[in-house]
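The complex appears here minus one protein chain, its other protein chains still in place.
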Amino acid sequence: SSPAAPAKKEGPELRKVRFGTNWVAQAEHGGFYQAVADGTYKKYGLDVEIVPGGPNVNNRILLPVGKIDFFMSANSLQSFDAVEQKVPTIAVAASFQKDPQVLITHPGMANTLDDLKNLTLFISKEGMASYYQWLKADYGFTERSVKPYTFNPQPFLADEKSAMQGYVTSEPYAIEQQAKFKPKIFLLADYGFNSYSTLIETRTDLVAKEPDMVQKFVDASAIGWYNYLYHDNKAANDLIKQHNPEMTDALLANSVARMKEYGIVDSGDTLKFGIGAMTDARMHAFYDKMVRTGVVKAGLDYKKAFTLQFVNKGVGLNLRPK
Amino acid sequence: MKESGLVRTVLPVLLLAGAIAAWDMAVRVFAIPPYVLPGPGLVAGALIGDRGLLFDSLVVTLTLAIEGFALAAIGGIFWAVVFNQWRVVEYSFYPYAVVLQVTPVVAIAPLLLIYLPQHLAVLACAWIVAFFPVLANTTLGLRSVDRNLVALFALYKASRWQVLVRLMLPAALPQILAGLRIAGGLSLIGAVVAEIAAGSAGAGSGLAYRIAESGYRLNIPRMFAALLLLSLAGVAIFAVLSALSHLVLRRWHESEVKEER
Amino acid sequence: MKESGLVRTVLPVLLLAGAIAAWDMAVRVFAIPPYVLPGPGLVAGALIGDRGLLFDSLVVTLTLAIEGFALAAIGGIFWAVVFNQWRVVEYSFYPYAVVLQVTPVVAIAPLLLIYLPQHLAVLACAWIVAFFPVLANTTLGLRSVDRNLVALFALYKASRWQVLVRLMLPAALPQILAGLRIAGGLSLIGAVVAEIAAGSAGAGSGLAYRIAESGYRLNIPRMFAALLLLSLAGVAIFAVLSALSHLVLRRWHESEVKEER
Amino acid sequence: MANSIVSLRDVGKIYDSGTAALAGLDLDIREGEFVSLLGPSGCGKSTALRIVAGLSEPTSGAVEWPAGRAAKTAVGDIGFVFQEPTLMPWATVAGNVELPLSLAHADAEAAGRAVSSILDHVGLADFAASYPRELSGGMKMRVSIARALVTEPSLLLMDEPFAALDEISRFKLNNELLSLWQTLRRTVVFVTHSVFESVFLSQRIVVMTSRPGRIFAEVPIDAPYPRDECFRTSAAYAGYCRKVADVLAAAMGAQP
Partner (left out) sequence: MANSIVSLRDVGKIYDSGTAALAGLDLDIREGEFVSLLGPSGCGKSTALRIVAGLSEPTSGAVEWPAGRAAKTAVGDIGFVFQEPTLMPWATVAGNVELPLSLAHADAEAAGRAVSSILDHVGLADFAASYPRELSGGMKMRVSIARALVTEPSLLLMDEPFAALDEISRFKLNNELLSLWQTLRRTVVFVTHSVFESVFLSQRIVVMTSRPGRIFAEVPIDAPYPRDECFRTSAAYAGYCRKVADVLAAAMGAQP
C-alpha cells in the first residue's frame, strides 16, 4: 500500500512502522492517511503501514507485544487502564481534542441529556466499559435500559423511543442519508466528558530507546492532520477509499466538515501548541472525574499514562490557514 | 477394570497438573508479561478475587445456554421428525435450516432486536447456533432404521405415531445423543455470541460481557478467569450429556457397551 | 419416481417464490422503510449493482471457509482416530477438545493474533468452529463398528492400520459424513467470525466485513445482498456434501439406499 | 376347497440391482392351510413371502385379494418371522415379544401373561429381561418366533424359523406349531430348507425353481393330522420325503 509518492530514493533506510487504528479506514483517520499518501512520513524517514481495526477487533493487545508500534486508542481511559494493569504503553499525543462520542435520538424525543434516561439506549460493549460509567455516575443513567449496539443502527431506527451511540462525524450522516431525518445529537464532550480521543499510544521502551523515531511519527502525523483538514486531501481520501471500498466522497467530506464544525481535531490548546496537544491539567481533570465515577481506581499514578515529551511544540502550526 | 478406571481419572489429572505447571514455568522462564499470558496463579487470583462477579455472570450465561440447548434439542428433533415424515416438507424446508445455520448471528441480531423482545431475541440467537447439529444427526439416525423392523411395524399396522415413538426415535438415539453432545458446547457458544450481539450489558450480564470488557480494559487475568469458567461449564455440560448417553445406551448399543472378551 | 423428482424441485421453488412474494408484499403493505427491511427488489438491485465487490468478498470468505473445513475434516477425523486407538489419550485430551469447542472465538482471536501470523490466526479461528462436530461424530462412528467384524480382522491378524483403513473408517463413513455436513455450515460461520474477530478490514476482505460495514453505513440492501450470498454459499456447501454422501453410501447404507418395495 | 386369502398371478420381481428374483410365479394361499415353500438358496422364497405379506410389490403380475377385502389390510393380522431375527436391540426379550400386543393396545396384564406363556414355550422364560445382544443365535430366532406367535395371527408367514435350532428344540417347536395350527386353524406359509420338516408339517409343499423363481411342482402331503412321532418314523413319511427330495433335485436341475 505504498502511496503515489516518488519511489525510494538513495537516502537512509526507512524505519518500518506499524500503526494500528481502532476502526476501518475513514476520515477520522485522515491525518495519518494524509501523511502516508503525501510522503510526509517518508520525509521523516518512516515507512508507515496502517493496520485497520473494526467492530469486535481489539488491536490494542498487539501494541505491548510488539506486533504494532503505535496504536490509536479511543480515549484516555484506555491509557489509565494500561497503568492500572501495568501494561508498558503510554500516550504520546492526542489527535482529537474532543471525544467525538455522541448519543443520537430521533428528532423531538429528547431535549436534554436527562431525557435520554427514558429511552432505550444502544451502547457498545466498549461504551459500557467507559463513558457509560461516567453517565451513570454524573447523570444517574442506569444499565436497565441498555441494549447492545453492534455498530448497526437498524434497531435504533426501528424504535423511536431509543437512542444510540455514535461518532459525531459518522452515524448522524448515515442516518440522515438513509432514514431521511436529521437526528438530534448530544456530544458527550459538551456535557463534561473531557477525554482526549484518538490518542497515539506507543510502548514505553520505544519512548526510552527511540525517542527520535517517536517524535518523528508524532510530528509527521500532526503535519498530516493539518494538510488533511486544510489543504488538498484528495490523495489521502483516495487511499482511504482504496482501503475501505464502502467509503464515499460525500461521507468523507461530511466527516471532515463535522470535525471542523465541532473542533474535534483542532481547537483549544492546539491553537497554541499544535495538533496533538495534551496538557497535564486536562488529563488530571479527566482522571479525577473518572475516579469519582468509579471507572478508574483512586491512587493511580495517572501521570504514567502519558508523556508531554513529544507534543506542544507547535509543529505544523504554520500550515494552519490564518 | 479397576486399573482402567484409575487410568481414566489419574492420567488426565496428572496431565492437567503438568500442563498448568508447564504454563507457570513458561510464564516465569520467558518472563511473559501478564497482559500477554497471565500465569495460572494470577488467573486463580482473579477467579477468587472476582468470584462474586464472575459466578453471577456464569449463572447468567449457563441459564441462557441451557435454555438455548433445550430449545435446540426439542426443535432439532421435532423438525428432523417432521422432515422424515413428510418428504415434501423436507425438500422444501431443509435449505432454510441450512440458511439458519450459516447466518451469522451478529448480522441478524439487530433484526431480531427490532422484532422480538430482548430476552426472546437473545434466546433465538442462542438457539440458532445449537439447532442444526441436532437436526442433522437426528435426520441421519431416523434414516438409518433397520428396514425389516420398519416392515414389521407396518405388518402390525402400527400408527405413524407408534412407528415414530417406538421404532424411529429409539433407533436414532445414538445419533441423537451425539448431536446433543455437539449442541451442548454450541449452546454455550451460542449464549456467548447471543449476549455479545443482543444481550444486555453491564450489571447482570454474562461471561461474554466480562470477557469483552476485561479484554478492552486489558484485565487479562480476569479475562482468562472468565474463559476458564466458560470452559469448565462446557466440559461439565459435555460430561453430563456423555453420562446420559452412557446410561441410555449402555445395555444395547455398540458405542457404549463395554467390550467383552 | 418421476413425480417425486418433480415434487423435489418444483415445490421448493414454488415455496421460495411464495416467500419472496410475501416478503415483497409485507414491505409494501406495511411501508417498511428499506433501512429496516429492504424489499427483494432492492436486495437484488444491490446484488447486481455491487456484484464486483460482493463476489470478491464471497471468494475471500468461501476460500477461508473451505480451508477451515478441510482442516476441520482432517483434524476431526485424525483426532477421533487417535482417541479411538489410544483410550488413554482420549481420557486425557477429549476434555480439551470440548474446551476448544466452547471457547468463544471472539475472545481468543486477539490472543491468537499475538502468537500467529494473521492468516494463520484467521484460519485457526475458522477451524476451531468446525472441528468438534467432525470429531464427535467420527468418534461415535468408530465406536459403533460391528464387533464381529472387528473379531474377524483380529483373526486375520490385520495390522492396526488395516483395521483402521479397511474397517473402522468405512464403517464410520455415514456418521463422518453427517459430521462433515454439520461442519460445512459451521466452517462458513467460522470464516465469518474469524474474519470479524481477526481478519483485516477494508479492501480485500470477505462477506463478514461487508455485512458489518454495510450495516454500519446503513446500506441495508447491500447487507442483505451479502447475507443472501452467504446463505447461498452455505446451501451450496451443504448440497455438495449431501451429494458426496449419497454417492459414497448409496449402494450400501440404509440412510442413502432408496427404499425398495 | 377353502377360499384363497391371497393369490399371486404371474408375479415377477426384478430388483433395482437388476436381479430377477421371481418370474411367472403363480401361488394361491388358501384359508386355513399349512403350505411350505421349498427351493434352492436365492430362488426368491423370501421375496415371495414378502409379497404375500404386502411388504414388497411385484414388478409384474398381480396380487389378488378376495373380493370385498381391500388389499394388504385384507388379511387381518399377520405374524411374520423374518429370516434374520429382526429384534429391537433397545428392548428386552419380553419387550420385543410384547411389541405386537402393545402396538394393538392390548390389555397390559393379559399381554404380560401371554408373553410369559409364549416365552415358556420357546424355552426363554429365564431370559425375559435380557437384551438381544446377550442371546445366542438360536435364542434370538426363538424370540422372533415367540413374537410372531404371541398374537395367534390368522396368517402366519415364517421364513426358515427353525434353521438355527438344534433338532430337539426344532422337533418340539414343530409339534407346538402344528398343534397351534390345528386348534386355531390359522393359515401358515412356511419357508424351509428341510425336506423332512416340510413333509412333517405341511398339507402341501410348493417347490420352486432356482432364480428367477417360479413354481416347479406342488406336492400334496395327504397324511392325516395330528401328526406325531409315529408319523415321523412311518414308511409313508419316508416315502414323501424321498419324493420331495427328488422333486427338489429335479427343480434345481430344471433351470441352469
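When the chains are written out, they are named A, B, C and D in that same order, and each has its own residue count from 1.
What we mean here is this: contacts are C-beta pairs under 8 Å (C-beta built on N, C-alpha and C of every residue); 3 or more make two chains touch, one makes a residue touch a chain.
Here the structure is a predicted model, which is why all the values come from computation and not from measurement.
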Quick one: which shown chains sit in contact with the chain that's not drawn? B, C, D
Touch assignment to the omitted chain, from C:44, C:89 or C:158, lands on C:158
For a quick check of understanding: of D:59, D:102, D:116 or D:169, which residue touches the chain that isn't displayed? D:169
The missing chain sits against chain D at residues 15, 17, 19, 38-42, 45-46, 83-84, 123, 130-131, 134-139, 142, 159-160, 163-170, 193-195, 245, 248-249, 252
On chain B, where is the contact patch with the chain that was removed from view? 258, 260-261
What residues on chain C make contact with the chain left out of this view? 146, 148-149, 151-158, 162, 166-167, 170-171, 173, 251-253, 257
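Heads up, the rule we're going with is that only the chains that are shown with their structure count from here on.
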Distance-wise, how many Å sit between the C-alpha centres of chain A and chain C, to the nearest whole number? 38
Inter-chain centre distance, chain B versus chain C - centres from mean C-alpha coordinates, in Å: 17
Interface hub residues of chain D, defined as touching at least two other chains: 55
In chain C, what residues contact two or more other chains? 36, 106, 110-111, 114, 196, 212, 215
